[in-house]
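Below is one structure; the comments refer to it alone.
One protein chain is absent from this view; the other protein chains keep their places.
Note that the chains take the letters A, B and C in the order they are written out, and that residue 1 is the start of every chain.
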Amino acid sequence: MKIQAAVVGATGIAGQQVLAALDKHPDFEIAALAASERSAGKSYAAAITDEQSGIRRWYVPGSEPPEAALKLPVQEAKSMRLDGIGVVFAAVESEAARELEPIYAARVPTISTARPYRMEADVPLLIPGVNLDHVAIVNEQRRRRGWKGFIATLPNCTATGLAITLKALDLRFGVDCAIVTTMQGISGAGRDLAALDIVENIIPFIPREEERLTIETRKILGRVGDGQIDELPVRVSATCTRAGVLNGHTEAATVGLKRAASIEQVIEAFESFGREFSAIGLPNAPRRMITVHRDPMRPQPRLDRDAENGMTTSVGRIRLDEVVPNGVKYLLVTHNAAMGAGRGAVLVAEYLRHAGYLG
Amino acid sequence: MKIQAAVVGATGIAGQQVLAALDKHPDFEIAALAASERSAGKSYAAAITDEQSGIRRWYVPGSEPPEAALKLPVQEAKSMRLDGIGVVFAAVESEAARELEPIYAARVPTISTARPYRMEADVPLLIPGVNLDHVAIVNEQRRRRGWKGFIATLPNCTATGLAITLKALDLRFGVDCAIVTTMQGISGAGRDLAALDIVENIIPFIPREEERLTIETRKILGRVGDGQIDELPVRVSATCTRAGVLNGHTEAATVGLKRAASIEQVIEAFESFGREFSAIGLPNAPRRMITVHRDPMRPQPRLDRDAENGMTTSVGRIRLDEVVPNGVKYLLVTHNAAMGAGRGAVLVAEYLRHAGYLG
Amino acid sequence: MKIQAAVVGATGIAGQQVLAALDKHPDFEIAALAASERSAGKSYAAAITDEQSGIRRWYVPGSEPPEAALKLPVQEAKSMRLDGIGVVFAAVESEAARELEPIYAARVPTISTARPYRMEADVPLLIPGVNLDHVAIVNEQRRRRGWKGFIATLPNCTATGLAITLKALDLRFGVDCAIVTTMQGISGAGRDLAALDIVENIIPFIPREEERLTIETRKILGRVGDGQIDELPVRVSATCTRAGVLNGHTEAATVGLKRAASIEQVIEAFESFGREFSAIGLPNAPRRMITVHRDPMRPQPRLDRDAENGMTTSVGRIRLDEVVPNGVKYLLVTHNAAMGAGRGAVLVAEYLRHAGYLG
Partner (left out) sequence: MKIQAAVVGATGIAGQQVLAALDKHPDFEIAALAASERSAGKSYAAAITDEQSGIRRWYVPGSEPPEAALKLPVQEAKSMRLDGIGVVFAAVESEAARELEPIYAARVPTISTARPYRMEADVPLLIPGVNLDHVAIVNEQRRRRGWKGFIATLPNCTATGLAITLKALDLRFGVDCAIVTTMQGISGAGRDLAALDIVENIIPFIPREEERLTIETRKILGRVGDGQIDELPVRVSATCTRAGVLNGHTEAATVGLKRAASIEQVIEAFESFGREFSAIGLPNAPRRMITVHRDPMRPQPRLDRDAENGMTTSVGRIRLDEVVPNGVKYLLVTHNAAMGAGRGAVLVAEYLRHAGYLG
């Protein structure tokens, strides 16, 4: 029997990505939708349709709104009915998330793409294939907070690609430090980024992004400790810039390892990473967590962001580095709106179900 | 009395930048022009005019071809007459430079924007305001090669901005290492770069650029030794990418200093750098070698590349770094086609004249 | 039994689009591949693989090279074996097409995306759903040229979208004249278009494009006459420009009709156009030949070019016009590399088979 899923923020971009990933899903059924007061009371079809023009506001390229969703009523997020719901996907802005997620988590497992609870010690910050063992911490979370459900979060989209590659390296060689420069896609900034600012240009600063990349990476690479996640004391130095690319974050990383590695060993570590996870066969999991390119002209965001539906991290230009001890450097491309957002949240849910945390 | 200047490669982009910087110059007179066989024998006006359409091929935005140049005949580069010429600007491709520059340098001081002789031990690799003392090595060059003139070269445009900032830091604190990621403008690649490759994209590799950036930086920061330039043993690790920006290279640098410095000290080192050089008052010298931005949203290539006619290096986002010892990090924007090319070559000539090496 | 198909120009962009459209096709089987001398003798897998890097040169986003093709040997185009071949797809440059296509057509029906034979009176210039009745002219072609096969051609990609909409209008109201301004995507120009020319710019001229648009439209809209296609005497005035868009041609058309029409009647004419053709159910046919947008912000090339795999023409902003008699104006977006190229060629073949011209 399928698990009944509720999607909060269903009219927004992130929420629609969740819906697209849930469409015709073998294990989940779209059972409830919620959004802000403005949409509440309408059918989903009506809520995403412009009254004047009759145009549907659907933001996931290459897909249509799921039939299962179109007829559902949109509920107001604060008062969404949770009876029978087995999992909540919360894809809302920070402020709303802070208020809403504890309401849901008190009763139902809640998977969040938002920021407020990411760094709380008893809340797991999950990337599928990287640290799903961290989910065990939710038992402590339930106990401490008296909840029947729990909150599990996904990281900032910029941290996702970096953490996946660092984890692969840490498992084999240990990671001591990382210096990373990002060239991030426009869609990560949403509609606030003015065309006048980015056309034929690079913006050298993304407020708060560098700090998040640092602290989230340390938590993702950490270990489950006594009632909390113990962070990995890796030093991460980041410079985050915005480039004139629609989707896809490109990141140039220089990593200091604890033990020296050859280029061949690094390639092997990347290519074998996550094999067990992929072998589970979850519907939205990539066949390879990391795709290694030998062509030095790859990865490119426009050519490689959509590989495996945006769920693989593309890596290339692997070289040794002499500046940091046991240094290795590479570039990566990650799809900020796939593994780092809605589709990634559904993949987390697929694993939680597989591991017995849902239903 | 003005020094008679010859410009080789006068119909190309780099040569035209030299001509624009020489227009109405107080100390130099455009006296001879040379190009390939195809243009030889025509007037310069005819050589840059398309026969069908009557359109002039002039590539320096915001300027017109110098009147002084339009009536001059274009000579064939191999057989250019050098009588009365006091300086040759050689702005040609690598292969041609390898053959032509020794012919000119046997008789006349020759300033080159090309690659072939940059790394020869007795050839100075000059950035105005940074290492003009290296020019002394030309005495050894003349002696060794039996030339009356000499070759002085300018570095790769990507090295220019980095070396200027590293020199400012090295003078005060000593520089131990640097890790740099570049996002380079399209014009650096010339007309070979296909629109299909770069629109809404980033290209992660520029062949041979990273090696050049490393070795040229070591030479530029070196000291005049016994009959040669002794390189500075700084470790430079580079990742060079191409971004969808027309002009201007953006570079994110993380630098390890020999002695710790505060952010204020770094700013002071940047802002005071080159003051004596600027004070000379050479016509094409910037008022400030380095312009420091406090706004974290700067520098941006589109907004800052043209500051001081492209002759200043714009720096911003200065922060301390914990990954490399005594670390400091920043972003810079440098105009690849100004200080790093034709106008920079003319500024070198202005200094050589000032220092008594010409005429 | 499937028809054996040969693809000439199989390593190029257009040829690969044909291969992608033939992959797992219910009616055709990829049976022979040909390309230039350089690739001849290799397997297709080897021919599209870079020897140094091991990278496959495959240019159709969102697809892989067909398994059926990878093991086939690549033959030299001039001497390709035709035994058993039921249709040849010729996707080569103009010069090669002029020489090769008569060789194939002497024995086998040949569908061409190239220019040389488009305007010959006994060669049909076909757009699926628009003028497939023109194919009848091949009987005259066979007779006159003594061929067992024939040549059928596809138009210039810019003509495709315009002709589809004009045909829909001509059927209902008659078309007297059209004034069209195009803003064409970069991929139509291939790799020759330099990034320096198009970034943050518009290029106001595409050599020979306007003449082709005019004459090809007149032929496409014509009627099968006595042993030739009689052109429709519609006056077409075109201004063709290049815009900084990767794929998709946007065209702003003002059309003078023979009989006045209301906006509602025009919409109805567009939406009902091609219904019989779509009803045949050919594998690559769109469900709707023309998709009408009511939102005035549509169609946009980036959002609408991929609708129905690029096989529908998206139309919007339908308004009446007072300058030309019985005027109507609209914008359209057509995918230059789908209906206007490889996939369109396969759809023509599907129809030829359906109508009994193949096998």
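Note that in this section a residue touches a chain if its C-beta (ideal position, glycine included) is under 8 Å from a C-beta of that chain, and two chains touch if they have at least 3 such contacts.
No experiment lies behind these values; they were computed from the predicted model shown.
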Visible chains that the absent chain touches, using the contact criterion stated earlier: A, B, C
Residue among C:A45, C:L82 or C:C177 touching the omitted chain: C:C177
Chain not shown: contacting residue from A:D23, A:E93, A:D197 or A:E271: A:D197
Residue of C:H134, C:R172, C:R288 or C:K329 touching the missing chain in the full complex: C:K329
Residue in contact with the excluded chain [from C:R298, C:H335 or C:R353]: C:R298
Footprint left on chain A by the chain that the document does not show: 186-187, 189-200, 244, 246
Hidden partner chain, residues of chain B it touches: 50, 53-55, 61-62, 199-200, 293-296, 298, 303, 306
Interface residues of chain C (partner: the chain not displayed): 177-179, 181, 183, 200-205, 207, 235-237, 239, 241, 243-246, 250, 252, 254, 256, 296-303, 316-317, 321-324, 327, 329, 331
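Here is the rule we use: only the chains that are shown with their structure count from here on.
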Chain whose mean Cα position lies farthest from chain A: B
Residues of chain B touching at least two other chains: 200, 244, 246
